[in-house]
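I am attaching a structure below and will ask some questions about it afterwards.
What follows is part of the complex, with its chains left where they were.
Letters A and B mark the chains as written, and numbering starts fresh at 1 in each.
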Amino acid sequence: MVNMGSRFRMAKKLLVDVDCGVDDAQAIMMALAVPDVQILGVTCVHGNTTTENVCKNVLRVLKACCKLEIPVFRGASKPILGITRNASYFHGVDGLGDAPDPEAPGLDMVQKEGAVSAMIRIATEHPGEVTLVATGPLTNLALAVRLDPTFPQKLKGLYIMGGNTESRGNTTVCGEFNFVSDPEAAYIVLNDYLCPVYITSWEFTCRHKLPWEFCDEWLSQDNEKAKFMKRIFQHSMNEAYSPQSEKELVDGFGFVSCDSYAMAAAVDDSFVTEYEQVAVTVELAGTCTRGMMVLDTLELLNKKHKAFLLKRVDMDKFKSLLINALK
Amino acid sequence: MVNMGSRFRMAKKLLVDVDCGVDDAQAIMMALAVPDVQILGVTCVHGNTTTENVCKNVLRVLKACCKLEIPVFRGASKPILGITRNASYFHGVDGLGDAPDPEAPGLDMVQKEGAVSAMIRIATEHPGEVTLVATGPLTNLALAVRLDPTFPQKLKGLYIMGGNTESRGNTTVCGEFNFVSDPEAAYIVLNDYLCPVYITSWEFTCRHKLPWEFCDEWLSQDNEKAKFMKRIFQHSMNEAYSPQSEKELVDGFGFVSCDSYAMAAAVDDSFVTEYEQVAVTVELAGTCTRGMMVLDTLELLNKKHKAFLLKRVDMDKFKSLLINALK
């Protein structure tokens, strides 16, 4: 890694693909706060809420951070097969805690160019330099590689929040939300993105919870960003100790900002201290397991490409990144 | 139908999406020979051969008909999931009977714009006027509707050669070639194209064979188009009575130009004399039936949109259209 410790290190160029719920917002704000990170665009996808709402939410987040100059692109409104799940509305119906802002920016600020077209164009303009961080269903990424098979090889790397490693479901019996929201897209991405792929699984995030005490302190900072976060996060926090949360969470209660782990790995090379390298795919045909991530530990699938699964991380760095996000 | 019997009828505007094997070539040549039909573009897709070869083949066909001014667009090189079947090479490895032409046009004549982008643009430029004829795997069409959900409603209609109605397989146990080559694409198109959709099934084409005697006579016309067709068709004709053909064909031997039936229906409103209207979808999960078209005769799927399945046609008109194609 040539850029570590250098005074003149190049800015990290990021493309961020989100279904902007609250943890996507936290991840975006984390990235915006890192000095040497440049977000070239935010692409929106269905997931926590409609693509329209996702666009609105991203604009609100950018406005809260005074970064409305970053272009926002509208992406797919449906998964690949078009079979939309009933949304869980964990983050509220509007995806941001149902705490609307009358002064929120309008959808006219969304770019005319579509998300998939923009992703391909931006990666082509910066070959080998763009890190793609995907924290929603992978529909846009799947469409991009079908339209331009060379898209993945133009990327520096891909960071995904999604999938599970131990068949632990948080949405269907064995399925994690982002992957089961578009199993075919997840399958396409895990099989056709031959660039370095870094995966933050549901079980990983659960095993790296923060205490709610940290969260309380984090949100109590006296500034606009913290107030914004506190407002949009209230809805989810109210559900934090519900029976449903208890069933979903692995290893007990706590504050799990899922998407932020993928972002932290993307923006700070020293955050992850251990990866597991293993070929992965997605089950498409199962009754209970459709959308489940599959680890080919027995090497039966004859896949040469292996993904990097986050295994150990520096939680102090994670806390710092979060704290800086709201400064 | 305002255009029937009128001396001043408007030209039919066609977009043709092909995996240009020999019957795609026959279908294209049929359309080119109809006076009031205007082909706005030919989009290419994987299928009978690679997308590269399909582009080359289309250019050869257009050249043989002195219509190289029609733009040709390169489309998807893989099915939606990226799982490529071993091609059957029924039409030869190059898709056109392995009878290469040293003076064939080069790939530089293919448009820079991609097929999916062109399809959306052209339909948007002529709202409600474009008839799309698809005679290969439906990958381009599936991508188009995901990138622009309003694309189908901009079309006048969609004519498909593909699928089967009685579980009669010609490629897999219960699968027809175009559909099993990209089951997800076929599923997406049958479920998301809510415009009028006309389907020519494998069984239908088999039940409307022409005698080989007709074909012999057809090819014996003394002109460049007939000679071109004779050269590219020889490879398939040699297989016409093979044991494999016997297993594939429904109702005995004969000349079946599959893609031409869909084209005939698109270019001549009086060709089809009876349709069956029924909701259709595609089986994705079956072991033997993956890619099979499914007719919901019991109306269990609660689909409002019904497709028009070709049932009876005027075979004399079909012969005329074919004969004119080589004039």
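Please note the rule applied: a contact is a pair of C-beta atoms (placed from the backbone, for glycine too) under 8 Å apart; a residue touches a chain by one contact, two chains touch by 3 or more.
Since this is a predicted model, take the numbers as computed values, not measurements.
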- Homomeric complex, total chain copies (2 given): 4
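Here, only the chains that are shown with their structure count from here on.
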- Task: Superimpose the Cα trace of subunit A on the Cα trace of subunit B, which carries the same sequence, then give the rotation angle to the nearest 5°.
- Result: 180
- If you look only at subunit A, which of its residues touch subunit B in the complex? 76-78, 80-82, 114, 116-117, 139, 143, 146-147, 149, 184, 187-188, 191-192, 284-285
